[in-house]
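What follows is one structure encoded as structure tokens, with my remarks underneath.
And now, chain A:
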Amino acid sequence: MTEIHYPGVLEAATGVLGSIGLEAAPLDGVTCCGQAFFNSGHPEMARKVGRSLFYAIENSPDPVIVLSGSCAQFIREHYPRLFGIGMDIDESCFEFTEFITRLAGAEIKGRLATPMRAAYHPACHLLRGIGLREEPFALLRGIENLELVKVHKEETCCGFGGVFSAVYPEVSRKMAEEKVGTIRDAGADVVVAADAGCLRRMELSGLRAMHVAELLWMGVRG
Partner candidate 1 sequence: MDEALISKFIERATEQDAEVMTVGAGTAAEAIGKLARESGLKSFSVAEGTAPAVAEALKAAGLSESTPPSELAVTGASWAVAETGTLVIKGTRRQFITAETHVVVLDGAKMLDNLDDIPFGEETAPFLTLVTGPSRTADIERVLVLGAHGPRRLVVLIEKP
Partner candidate 2 sequence: MREFRRLSVRAIAKPSMRGALESAMERSLERRARAIAEVPDWEALRDRAREIKRGALEELDTNLEKLKANIEARGGKVHFARDAREANEIIEKIAAGRGPVIKGKSMITEEIGLREYLMERGHEVWETDLGEFIAALAGEPPSHITTPVVHMRRAEVARIFERELGVAYTEDPEELTAHARRFLREKFLSAGVGITGANFTVADTGSVVLFENEGNITLTTELPRVHVAVMSIEKVIPSIADLPVFIKLLPRSATGQRITSYVSVLSPPREGGEFHLVILDGGRRKILEDEEMREALYCIRCGACINVCPVYRITGGHAYHSTYPGPIGAVLSPMLFGQGSHGDLPYASTLCGACYDFCPLRINLPALLVKLRQRGGGLRKTVFKLWSNIWASPAGYKASLKAARLISRWMKL
């Protein structure tokens, strides 16, 4: 999803990591983690699609950073069973904000040229799957001129749900409308999250949406 809708995220993420002294390069020869296939009831197809990524993670000497909370969680939860043992997946693969806050223990310092009022949306798989609750907020607070608003029922799902948005589009749309409503009520007109699926869903419901990496990069560049 990230590559389809938010192609600038990779560059932004590389830039942010560079700012804390970490060199990152895009993983070569991979396609997609395969979760859409798995969640559509086709685990064998998920295995086929995710195989190149599995091998790349296995063979990578460095930790692999994933720019989507749901993908990271899917890889960690299901790859061991889909591909048989092998790597200690919890040591090899991380979501972007998770990596910066928990692994690198770093702060990102920056400053936005124009003040911005944004809502951070805790994507479900990052929040409940990987268990990242406070860290993203703390991370974003390192950026000056960025005001994070408090959103009512902020942990409620945005309605994307991967295939859900295609199978039950009306319910998905309604959920997103409500989510966007709570964000606007909180005084923000832009939402920032670490999952492109959520961002796209909310964008389609009329809200400006930005990946965490993009926002951080904006702040770092000043």
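The rule is simple: a residue touches a chain if its C-beta (ideal position, glycine included) is under 8 Å from a C-beta of that chain, and two chains touch if they have at least 3 such contacts; residues count from 1.
Regarding candidate selection, all candidates are chains of the complex that A comes from, given by their letters.
Treat the numbers as computed from the prediction; the structure is a model and nothing was measured.
Shown alone here is chain A; of the other chains of the complex, listed as 1 or 2, the one that touches it is 2. Across the complex, candidate 2 is touched by residues 3-5, 28-32, 37-43, 45-46, 48-49, 51-52, 124-125, 128-129, 155-157, 159-168, 170-172, 174-175, 178, 200, 204 of chain A.
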